[in-house]
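The structure appears right after this line, and notes come after that.
Left out: one protein chain. Kept in place: all the others.
After this line comes chain A, so read on.
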Amino acid sequence: MLKGRSLIEPMDLSLEELDELLNLAGKIIENPAAYADVCKGKVLATLFYEPSTRTRLSFEAAMLRLGGSVMGFSSADSSSAAKGESVADTIRTIACYADIAAMRHPKEGAPMVAAMSTDMPVINGGDGGHQHPTQTLTDLLTIRTLKGRLDNFTIGLCGDLKFGRTVHSLIKALSRYENIKFVLISPEELRIPDYIREEILIKNKIEFKEVERLENVMDELDVLYMTRVQKERFFNEADYIRLKDSYILDAEKMENAKSDMIVLHPLPRVNEISTEIDSDPRAAYFKQAKYGMFVRMALIMELLGVEI
C-alpha cells in the first residue's frame, strides 16, 4: 500500500508496488468513467516553483478526472518563496489546505525536503536536473501498454544522455527488470554520467553499448527513446556539424527500424523528431503524454488510499 507515502524518486517503489500502480493505471485506461468521482472532496496542490505547463496540467487533469479539485502556483514569483519562505514552511502551510501535493522546484532535493516536513503525500514533479519520477512512470506505462511487457527487450536511448534526467531515471527503473539491453546513442561528451554506468549498469551486469550514430543501430531496437541534443552542449562546432543529423529521427532512419518498434519522447520536441514521423504507427510520443495523465491518476489514488 502506498497510502500516505510520498514519491520522490522512481526507486522509492518496489517492483510489486510499481506493478500494482501500473495495473491500476491500466484499469483506468479501460474504463475512466468508473473513476470519475473517486477523489471527490480531495484537493491537490500543484506547487510549481518553475514553469512547466505540460507536467502541471497533466497533474491537474489527472486530479480533475478523478473528481477532485486543484489549487497552486506556477512560478516562484507568485508564491511566498519570493519572500524567502523555506520549502519546509511552505509545505507545512499547504498541508493545512490540501490532501496531496505535486512539486516542481529548480533546486535538487527540494521535494524530498518537503516530504520530510509533512505527513501529506508529496509527489516530485521534477527537481532541477535530478529526478522526475512521474515521467519515468509514464515511460514505463507506455512501454508496458504498447509492448505488453517490461522485460526482454532492447531499448535505445538517444541524444543528451548526460544531462537528461528522464534518461537516468528510466535506466535505473528498467535495470530492475529481466534481460533489458541498453543501446546508448550520443556524442562522446554527452554520454551517461559515470555513476549510472558504474553503479547501475556494470554493477548489475546489464548488457549495454555506447555508440555515436543512431542510423547504425536502428534495426536492433524494440524501443527508441529520443531526447533533444542542444547545440550549446557540444564542446565544439565541428563535432556539432558532424553529428547533428545523427540525432534527428526521420523517415529514412525509420525504414531500418523493426515494424513493431515504438518511438518515445518526453516532449516537448523541437526538431529531433521530424514531423513526417508523426503519422507513423510506431510514433508513440503523443500516446505517451496521455498515458502520463493516466499514471498520475493511478498515483494520486494510491497515495491518497482511495479506492473505486
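What we mean here is this: a contact is a pair of C-beta atoms (placed from the backbone, for glycine too) under 8 Å apart; a residue touches a chain by one contact, two chains touch by 3 or more; residues count from 1.
In this section, contacts and distances are computed from a predicted model.
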Checklist outcome for this item: Of "Xanthine dehydrogenase family protein subunit M", "Aspartate carbamoyltransferase regulatory subunit", "peptidylprolyl isomerase" or "Spore gernimation protein GerB", the UniProt protein name belonging to the chain not shown is "Aspartate carbamoyltransferase regulatory subunit"
Checklist entry - Where the complex has a chain not shown, which of A:Ile28, A:Leu47 or A:Val113 is the residue touching it? => result A:Val113
Checklist outcome for this item: By the document's definition of touch, the residue of A:Lys42, A:His130, A:Lys147 or A:Arg176 touching the omitted chain is A:His130
Item to check | Contact partner of the left-out chain, one of A:Val87, A:Ile123, A:Leu243 or A:Ile262 | outcome: A:Val87
Checklist entry - Residue-wise, where is chain A in contact with the chain that is not depicted? => result 86-88, 105-110, 112-113, 127-130, 195, 199
